[in-house]
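Just one protein chain is left out here, and the rest sit where they should.
On to chain A.
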């Protein structure tokens, strides 16, 4: 919208009411999130190691220089990015397949949905342990399948297993979000496409996907933000060994194990900034696809 008409009195009043209605929720959010965020930023600007509490002092951006010039940070960042991109991409494809199956299933829809959601319902740490035991040579059924090798002791295979565990766990969630999107596609539209001469694949790509776009973007946003903060699976499966640490693992190790509040907070702030950037990019993408926008995708 290039030109914006001045708001009428009515519109203004409506806006005011909108803000008033949001206020309580916004207030609670500020209390529970803004304080820790601001406190982290404050900590990240100090040299603050609990092992040497008397050396605490304000050092500006020095911690950021330390972290950003550290190769461990960048390795962890690369690992996190890799896990995020691969798992979200695979989950999108698998989740879409699963959503289509669940959408089409006419009998026992409830049971199929419940069954598909079980992995998501299991506590991540518990699931991670079961994966770890499965891949442990000698006792694990999966490790035995591969001649008793020890995949969790090598970097590439460890990462693969971490990603597998992540995908196994969150694909159902993706599928559920996508299924909500599928429900948005009117039956008549697909019938029209059929008579217009579209094959099943063309109906999917040219009719279903464009109509579902907002739902797909929501699903991708949720999952990307989630995946970027991957922690539990790595913690249980490799504990960050063989350069499989994610940025969250690294922050945890510095904060809790290393007791270095300054460096740990710096990492947390950097993770926060990255996540904010990802969210911003997605929201920009939404802008042109959201229902009711100028593009006229609303019906």
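Please note the rule applied: contacts are C-beta pairs under 8 Å (C-beta built on N, C-alpha and C of every residue); 3 or more make two chains touch, one makes a residue touch a chain; residues count from 1.
Quick note on the criterion: contacts and distances are computed from a predicted model.
Asker: For the chain that's not shown, choose its UniProt protein name out of "3-phenylpropionate dioxygenase subunit beta", "Sn-glycerol-3-phosphate ABC transporter ATP-binding protein UgpC", "Electron transfer flavoprotein subunit alpha/FixB family protein" or "RsbT antagonist protein RsbS".
Answerer: "Sn-glycerol-3-phosphate ABC transporter ATP-binding protein UgpC"
Asker: Just name the one of A:109, A:155 or A:191 that touches the chain not displayed here.
Answerer: Of the listed residues, the one touching the omitted chain is A:191.
Asker: Can you tell me which of A:211, A:230 or A:271 touches the chain that was removed from the display?
Answerer: Among A:211, A:230 or A:271, only A:211 touches the chain that is not shown.
Asker: Could you pull out which residues of chain A are in touch with the chain that's been left out?
Answerer: 106, 186, 188-189, 191-199, 202, 206-207, 210-211, 213, 295-299
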